[in-house]
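As you look at this complex, bear in mind that one protein chain is not there, while each of the others sits in place.
All chains are identified by letter, namely A, B and C, in their written order; residue positions are counted from 1 within each chain.
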Amino acid sequence: MTKSNILQSGLTRRALLATGAATLATPMFSRRAFAAPTELTMLAWYGHAEPDIVAEFEAENNVKFVPKYYTGGDNMLGLISQSPVGTFDVILSDAEYVQALQQAGYVEELTASDYEIDDYYPEFQNFPGNWSDGKLFSLVTRFGFLGVAYNTDALTEAEASTYNVFWDEKLKGKVGHFDWHLPNLGQISQLNGNANPYDIDAAAWQAVKDKTMSLRPQIGGFFDYGGTFSSLNDGQMLAFAGIGDWITGVLEKNGAKVRSAIPEEGGLQWSECFSIGKGSAKAELAKKWIQYITSAKGQAKSAQMAAYPALIPNQKGWDVLNVENPAEAKRQGMTKDAGNVIEMIRAGRIKNRQWPVQQSLEEWNDFWSEYKGS
Amino acid sequence: MQSEPLVTFNGVIKKFGAFVAVQKLDLEIHKGEFLAIMGSSGCGKTTTLRMLAGLDAPTEGEIRLSGKPINDLPTWQRDTPMVWQSLALFPFLNVIENVEFALKMRGVGAKERRTRAENWLERMQISEFATRNIAQLSGGQRQRVALARSLVVEPEILLLDEPLSALDAHLKVRMQSVLQGLQRELGITFVYVTHSQSEAFSMADRVVIMSKGIVEQVGTAQEIYRAPKTRFVAEFLGSSNIFSGKSDGNGMLATPVGKFRLPQDGTSPQKGRSTTMVVLDTRSHLSVEEPGSEFDFVHAKIIGEEFTGATATIYLEAEDGSELRVQKDHDTLAALPIDVGQPLYVSWRPNETHLVSDA
Amino acid sequence: MNDFNRSRFIEIGLRFYVVLSFAFVFAPIAASFIFSFNSDRFPSIPLGAFSTEWYRAVANDPLVWDGLGNTLFVGIIVSVVSTALGFGAAYTDFRYRFFGKPVYMALALLPPTIPVVILGLAMLAYLSRINLSGQSVSVIIAHIVICSPFAMAISRLRLSQMDPDLEAAAWNLGASEWAAMRYVIVPFCLPAIFGALFITMAVSFDEFAIAWFVSGLNETLPVKVLGFLQGQVSPRINVIGTFVFVTSMTLVIIAQILLTRQTRETPAKD
Partner (left out) sequence: MPADPYFKKTSTRKMLGECPKMRKRISLYSLTFSLPLFIWQVVFFVFPLAFLVALSFWTVKNFRMQPDFDTINWVTMYGRSIFWQSYGLTFAMAAAASVITSILAFPCSFAIAFKLGPKARQLAIFMMVIPFFTSYLVRVYSWQIFLSDNGIINGFLALVGLEKIAMLNTVFATMIGYLTLCFPLVVLLQLFSLMFIDRTLIEAAHNLRCGRLRTVFEVVIPSARVGLVIAALFCFILSFGDFVSPIYLGGGDPTTLSILITDTTKSGQQWPRAAVIALTMIGTLLAVAFAAIRFAYKGREQ
């Protein structure tokens, strides 16, 4: 009885495991089995390889994107440096990191004539960081503004029109930080009246630090991407520094009472650029993808990305968007009307987010962790 | 019953680190004999058995089996099956699978294996349990399975390590006769390790008594019982009165409880020498009155009484506090005032004493 | 009488406390289950409409399926290898005494006590040096490091229940060391070996921190969940959580039933 029993039950269990595994894995294998598309790897922020963006391209080119989503620029650099060369075919990077990518030799040179750069607004044709010594290494594909994100039940638009609102007594413990020093300190620097928030001398830097420290008692937490979403959504935080429409736009669509405002002190601009990874075996396909996503059609898609909406630099993309989804075009300010986002940039209200010029990145970062810990 | 030795221990020493478990063992085990190795725990009896089985390797010396040295032979190449104190039956195998195990290990085909195992089950009268789980068997049944499992390879020698210690008294006696009968029937050698006198003396042809790694005495049950050679053996058997003192050189022994005549066996120790003399409890007598001159005697007080079936043992305390014992049938005792504290004479005939070494 | 009442009160109080403890333990699991059927993307009270859309979203997300495939692939290899390694170490501890054994045991048991963040960091830094990072095999390597101690502990526990004479008895009956391993030790430890397979698989299934560091493109399901948590907060977390919970519970319960059925033989009688 005993031995056979053990064997039997052993077999059953083994069989069970195997069948379980097989059943669970079937959809995956079967899907792969009949299509067998080329796999294209993408290193990007969350959302860039989701079906709403890539499905059409995938179908047209029999491609399957394999994304690795990172949680920040440094995380991205870490992932590249710790993976074998050629792991990532397409790399999406925030503009300030592009130079680091290029200097580290992580990206291939692009041929400018391959892309419809002429359709871009002039401000974006020679976008800082995309070019190095006259060579093109990446192409800006979308951007957005950072200002004051606020809960519309708690604050009026007028109240949110200045960074000073973060110090408002009624927001005590209800102000959140997107946990990255660059946008937050840049905004404080703007509040302090620095024309270029990132190019400040020692005295101005000290002033920024002091001003930031005075905000600490108001702060309810330091959040990553996901945490920012949920804490704004459920009213856990009523105002947020360091973010913009890329977060509140998504929440708004879901019915949350949140919005972003560009305050009178000015806003910051984030920009995302596509590059081709060094040593990519599918560089041709990667190029095709960048052509697609920077074309008018791809740009319109990109503007409405489900994960987070963004502004687009391609003028023809604006046209497509205004036909496809005029409401969204209007909401984001990408219409030909006066006061649209390009005019805001031209009026000098928006500054590029970038690395500090007169201090080292380390210094800003060290201050940020001290601030968090205080 | 002398025959050529099946097993020879030649100056075998076994050390575990600094601890010497067996000291210089020389022993011959004959073909077809039932040999018991007896001693208290830690005396080296189990280590001796394990060395023979090949489970422990001797530190020094040589062990021969059928004339061939087997020191370097691992246990699985020895054919020295053992019955374990814990029985060590395989709990995940049923009865017949347990019995077949050794055959399977020897590469015997499945069919033959089954037949031979079934034979042994029948022989041990446990055929009906063939497909039972070990956990479902009683103690006695397990014992039989363990025996069958070891004997199925038809070895020349069977090693038994206190196999009966877990059984109750009634079952023990039954299994003893089973074992004895089996050994006679098979005509093979049994080496039986035990701490129990009754098991050793009732079954074995020869008994080896060990203490602290040393063989104290080898002999038949009768020889050992009647004439323990050493003080240890006498104490271990626990059935003698022991008197220690100094010889006066004239055939007398001076002890704290009196002067006694030494046995007249021609080995009278020289004067002043420490000497120990023993007399069996069954050869000791009790009386209210001082016994005659043909007896030596000690004055003592009763401290207790123990019934052992047809006889009873009276425990007494001598004047110096040493303990004495006398075994008598109930009729004899009925004539005596047996009460705790009652002073009596314990006596014996000098020719029924003998000397033991003091080692 | 008074004292008796008081002790009854304590008894009831303690029982109630046990119920309360389980409520605490199961509250988040239950909530996750409920919210997986909630139509709102961001969980809030009151609940939105009943919906299976997130289940559909998960089922239709090829990345989730890839993640599940990776998790299974990693989990099965990890459980087999770490059970083998852990069993070997447990047997070594059971049978041998040797110089430096405490060091050996420390190596065999220490890994789970190192915080996963640190282990992940060290693993990534090291594995990328030897070109083993960013692949499924990296996750497998790291998970075996933390899983084999569990397998070792489970096997060791079983071995300590074994009559130490059993193995010697097998040798004595003619089994070589290898044969005794195959026919005695392994069959005896079979329940523990299965237990270890399940537990190590469960550990690997749920491990996200180290996997997050070293998995590269071959993300496992828990890393996906961490990604959802970091990146976009979606009820898909609840769906996957519910799915993983139901699956592993089914496996555990089936294993439990098989094991108890086997031991529920009539007890020995004399």
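Methods note: a residue touches a chain if its C-beta (ideal position, glycine included) is under 8 Å from a C-beta of that chain, and two chains touch if they have at least 3 such contacts.
Predicted model, so just to flag it, every value in this text is computed and none were measured.
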May I ask which residue of A:Lys64, A:His181 or A:Lys351 touches the chain that does not appear here?
A:His181
Any idea which of A:Gln103, A:Asn164 or A:Asn254 touches the chain not displayed?
A:Gln103
Which residue numbers on chain C touch the omitted chain?
7, 10-11, 14-15, 17-18, 21-22, 24-29, 31-32, 35, 43-46, 84-89, 91-92, 94-98, 104, 107-108, 110-111, 113-119, 121-123, 125-127, 129, 141-142, 144-145, 148, 152, 164-165, 167-168, 171, 177-178, 181, 202, 206, 208-209, 222, 225-226, 229, 237-238, 240-241, 244-245, 248-249, 252, 256
Per the touch rule stated above, chain A touches the missing chain via residues 71-72, 74-75, 77-78, 81, 100, 103-104, 173, 176, 179-181, 219-224, 227, 230-231, 234-236, 361-362, 365-366, 368-370, 372-374
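Note that only the chains that are shown with their structure count from here on.
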Taking each chain's centre as the average of its Cα atoms, which is closest to the average over all protein Cα atoms shown?
C
Distance from the CA centroid of chain A to that of chain B, rounded to the nearest Å?
87
Hey, what residues on chain C touch two or more of the other chains?
187, 190, 265
Of all residues in chain A, the ones touching two or more other chains
1-3, 6
In the complex with chain A, residue positions of chain C that touch it
40-44, 62-63, 65-66, 68-69, 72, 76, 124-125, 128, 131, 133-134, 187, 190, 194, 216-217, 219, 227-233, 247, 251, 254-255, 258-259, 261-262, 265
Taking the complex as given, what residues does chain C use to touch chain B?
163, 165-166, 168-176, 179, 183-184, 187-188, 190, 265-270
Flag every residue of chain A that touches chain C in the complex, lowest number first.
1-3, 5-6, 9-10, 12-13, 16-17, 20-21, 24-25, 27-29, 31, 41, 45-47, 64, 66-69, 71, 78-79, 81-84, 87, 224-226, 229-230, 233-234, 251, 254, 256, 307
